[in-house]
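With one protein chain removed, the remaining protein chains of the complex are shown where they sit.
By letter and in written order, the chains are A and B; residue numbering begins at 1 in each of them.
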Amino acid sequence: MPLATLAFTIATIWIFLHGSATPGHFFVGLIMALLIIRFLKKSYYQDRTFFRIGSYFRYLRSFTWELLVANVQVLKIVLAPKLSIRPGIIPYKTVCKTPLGVTMLANSITLTPGTLSIDVSDDDETIFVHTLDIDHPDEVAEGIREGLEEPIVGAVE
Amino acid sequence: MSDALAAILLLGGSFFMLVASIGLIRLPDVYCRMHAATKATTFGMGGILLGASLIFQSTTVTTQALLAIFFLFLTAPVAAHLISRAAYKRGPDLCAETTHDEYGKYLEGRKSEEESSDQYGDA
Partner (left out) sequence: MIELAVQISLVMMGASVLLAFIRLAKGPTTSDRVVAADTLATNVLGVIALFAIQTHNKLFIIAVLALAILSFVGTTVYAKFLERGKIIE
């Protein structure tokens, strides 16, 4: 989002943190926001896709579902009387181009069923994924593509 | 009603934290342990903090809890990524059940590429 909107968002969060909505507190929040932006401007990745709220919600819904599935799966694996895992590291080719997209995808992969991103290749094209069930590498890749990559591409690319 | 929901969230959250620690003990190598540790602790913390915000019923606490949840979801995967990459570079130590290791091949390929470019630079 643009920097001005970001400043107002931070000021609003400050009001909620404080719990009392007076103009004075909003002003204090705005001054803090300006200070934060002043010092962290260089590392802020500014995108212009402000109107894709719908896609963001689609991503959030998909991510929440995958998160629930992931935790139930961890529960099953850990509490099973006999461990049945076949771990391995597989490469995953991504179509995300922007740094934000690749970061979001790698982070989401870590929090979703049976997968953990280990490293990203130098050209930002391949994510190395450690998976707990290597029997079906194609299914793992397909799950990532449908569950995560498509919503992320819709939201930020 | 709200109390019952809060109690369920608290119990579920701490149960998932316990699952993460059991996984930490039971799973065979550092990467598998990371699976349990990252997913289950983040999810468990989310449950506990949501439960706390339901109990306190105050704007301040809810905002703080939501910020903490957002921050945990942002940082836990990054931390897992950093640790697993560092662990691999320190010495893979993959467990015996591991069948595929494409990352090792990639690292070797990159190393030999660097060596050949070094030779080119010397000449």
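Going forward, a contact is a pair of C-beta atoms (placed from the backbone, for glycine too) under 8 Å apart; a residue touches a chain by one contact, two chains touch by 3 or more.
Nothing here was measured: the structure is a model prediction, and the numbers come from that model.
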Write out, one label after another, the shown chains that touch the chain missing from the document. B
State which residues belonging to chain B touch the missing partner chain. 3-4, 6-7, 10-11, 13-15, 17-18, 20-22, 24-25, 30, 33-34, 37, 41-42, 44-45, 48-49, 51-52, 55-56, 58, 60-61, 64-65, 67-68, 71-72, 75-76, 78-79, 82-83, 85-87, 89-91, 93
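The rule we apply is simple: only the chains that are shown with their structure count from here on.
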Report the inter-centroid distance (CA atoms only) between chain A and chain B in whole Å. 13
Residues of chain B touching chain A in the complex: 16, 19-20, 22-23, 26-29, 31-32, 34-36, 38-40, 42-43, 58-60, 62-64, 67, 73-74, 76-78, 80-81, 84-85, 88, 94-95, 97-104, 106, 110
Where on chain A does chain B make contact in their complex? 13, 16-19, 67, 70-71, 74-75, 77-79, 83, 85-91, 106-111, 114, 116-119, 121-122, 126, 128, 130, 132, 134, 137
